Structure formats: C-alpha cells, structure tokens
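Only one protein chain is missing from this complex, and each of the others stays in its spot.
And now, subunit A:
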Amino acid sequence: MSRSIISTKRRQILKTLGAGGALSATGLLSIPAYAKNKPLRIGILAPRTGVAATIGECGIRAVEWGVARLNAQGGIGGRKVELVIQEETSPKETIDRYRKLILQDQVDTIHGVMSSGVSLALAPLAEQSKTVTMLWDGTTQDGVKEMVPYPKYLFKAAGNEVDAVMASLQAVKLYGGQIKNIAGVNVDYTYGRTTWTTFLAILKKFGIEPNIVSEQWVKIGTMDLTSNIAVLKAAKPDLIFSSMFFADLPIFMQQAHNAGLTENAKFVLPVGGVQQTALKKQFTPEGLILGHSTFYFDDKEGSQLQKEFVKWYVDKYKEHPHFEAERAYFCLAMYKAGVEKALSAKPNAWPSSSEVAQAIPGNKVESLGGIGYMRPDHIPNQTFYQGLSTHKNDYDFVTLGSVNKMSAEIIQKPAELEYWDWLDKADFKVEVGRPKGSFVQKKG
C-alpha cells in the first residue's frame, strides 16, 4: 500500500520550480515599478487560543518562517511580504475580522482558517469581496459540497476525510480479518461523524462487517474521559477508531492506558499525529495506526526544505511541528506561484486578484511535506503520512516505525464525484489482512 508521490516526475517538477525561483531571484521576471515599493500584505486568520490554539500557532510559525525566507530571496514578485495576523474564533467574529483585513488593513490575500464552520461562513464572502482566500484546513467533504461549488477566489484545503480514508485502508490491510468488535470515539461535529462513517464504509467495501460495540461522540474540550473509557472497557472492542486530535487525545490515551485498555485493543488515530509530542511513550502503545496528515517531521526521506524547517522550528520553539505548518506553508508557496505566473503573463502591471486566482490552479509547488498540486477545482493534491507507532526513538513520545505515504490523487475524491459515491466505487487496491497463515483475499 505504501506509495510515494515522489515519482519519476519529481526531478522534472523540481527543475521547473528551480527555474522559476532562479528567474525570480535574478530579476528576469519583470516587476512593475510601483509594486516594488509597496509590500504585499497577507492576512492570516488562525486560532491562537482555545483547544485549537496549538494547531493554529504551528501554522502561524510556519508562515512566519516562510515569509522571512521569501523576503530574503526578494519577496513575491519583487515585493516584500508582510503578515497581518488576526485570530480565528467563531464564524461571526472571524467574518468581521476578514472584512477588517480587506477594508482596513488592505491585504492582498487572506490565508488560514481551521474550522469547517468558519470556512463555510467565509466562502461566499471570499467570492463577493474578490479576495484570493486560501484555506489551511476546515474542509470536510460535506463542507466542500456545501461551499461555493465553483469558486473563483476561494482555494480549499485537502478534504479532512483523506486522513480517515488512508487510516481505514491501513486498518483493513493490517487487521482486516481480525476485526470483530469495533468501537468509535469521535469528536462530536461534522468532521468526527464523517470520518467514523468513512471508516465503516471502507470496512464494508472490503467485506468486513464487525459488531459496533460502542459509538461515542465526545464534545470538543472534554477532558474527563473516565466514563468514556469505562464504557469502552465494558464493550471490549478489538479495535478503537478515534478522530480526536485536540488536547483531549493525549488524555484519552493516558486514561485508556491507565485503565488497561491499551493491552488488547488496537487503535486507529487518523490525525493523532497533531498531538505527537504529547503522545508519551509512558501511555501510548507501539503499533497503533497514527496519522500525520500532510507532514511528518521525522521523515528520513524528507526534502532539504523539510529538514531545514524542522531544525529551525525545534531550535526556536523546542517543539516539533505538525501538519498545520505544512498547510500554511503550502498556501504561501501556492500563492507565490500564482502571482509569479500571472506576472509572467502580464509583465507590465501587477496582476489583479482575478488574474492571480486564475493563475493558481495547475501549479505544482514544493512544500514542507513534498510536492503539492492545485487541482482545477481549487482543492490540492498533497502527500499524506501515516504509519505504526514505535518507541524506538530518542524522544519521550511515539514516532512512526515505518512511514507510509499516499498521494491524495488516490485517497481524495475527484472533482466530478460525490464523496460517498466515489468511496463506494474507488479502486484502492488494498489486500485485506487476515490472521497469520490464512487466506488473503484480494479486493478492489
């Protein structure tokens, strides 16, 4: 199943990227004179407080690093880049701040947003205000469906269910024939519900129909999970699937371990890697399926860019970055690619928002997690990282024993299909795992 996006095309892509960078750096790319004196302002909307604060802060740090790097190389299209950072909170408040960024701060583009609710609320406004808006996150497939269907200015993040699809496929491959009793402990909002349904749908697709012995929905921010753990203990599942990824996840694992639940049950945590440093070896077992979404800090095969970023991040913050850093950097790199492509098509004037928006789809950029591509429907294809947790490292938290990489081209729904129809028809080419020595059934 392990498959890398790093294919034979990579050299060609890197060559193109390098050529673009060289053009930009040497000034061969024509820049309108007025533009050079005016900084390019990027508005950022990200949570800095609350349960999502850790995640938002990681994205902000990455974009700050990216901007410093860009400015050292001459900025975007010759203009120095400035960040105007505002907090993402409720949809209503965030919309107000979005307007402020456009009207008062006069930003050229707005990036960020993690919540699906906020992204749904912002989508129409992005189109009305004709502001190139690039979402870091917050796009469950249901959300994608409900948003502006054919956006011109809005660029979405990879569907949140992609992580669930990949984790489910891994579970099918590893435990398929052994899964008899399963339990779901998922966050109680669209994302949690869709990922759990995705898991069940994929099991069914591969002919696995286990008993659902417990199905729990945890409110965001719930920190006393003792009762949830007690119910799981009583239910005796073979496998527990959880889409938790806020600060509640380490607490869940800690309380599960302390109650003896980790001794027998297998765990599938599609985006658990967000809490990587909090998943201490003391209470996080080896062998759980752990997803890191579009970025894994300890990927030995990672690019020079990834290694440079991780080193800077660890040196500066004494922490390890997660996927939100990649999402933020990807948006910055993709926006830069769009501006410079639009500039090369119309060298004597700074491109309008509309021209930049039109120039973004079809671009391939190097991001922290590998090469990413913006599809014509404004949803990116990126690489996703998952694997089995291991204690064999120098940290006090679990990392991945072996890193599986999958391209979103395989595990993300294409533009023209409905999510559930696609999931039903997709050909994933995964072998259903069976108990040792038994028949291995080929499906898909």
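Heads up, the rule we're going with is that a residue touches a chain if its C-beta (ideal position, glycine included) is under 8 Å from a C-beta of that chain, and two chains touch if they have at least 3 such contacts; residues count from 1.
Basically, contacts and distances are computed from a predicted model.
This figure omits one chain of the complex; the name its UniProt record holds, of "Methylmalonyl-CoA mutase", "Branched-chain amino acid ABC transporter permease", "Probable sugar-binding periplasmic protein" or "Phosphoribosylformylglycinamidine synthase subunit PurL", is "Branched-chain amino acid ABC transporter permease". Of the options A:E57, A:D108 or A:D137, the residue whose C-beta touches the omitted chain is A:E57. Although one chain is not drawn, the whole complex shows that of A:Y189, A:F283, A:W312 or A:W420 it is A:F283 that touches it. Interface note: of A:M223, A:V314, A:A345 or A:L417, the residue touching the hidden chain in the full complex is A:M223.
Touching the omitted chain from subunit A are residues 48-51, 53-54, 57, 214-217, 219, 221-224, 226-231, 233-234, 246-248, 250-251, 254-255, 257-260, 278, 280, 282-283.
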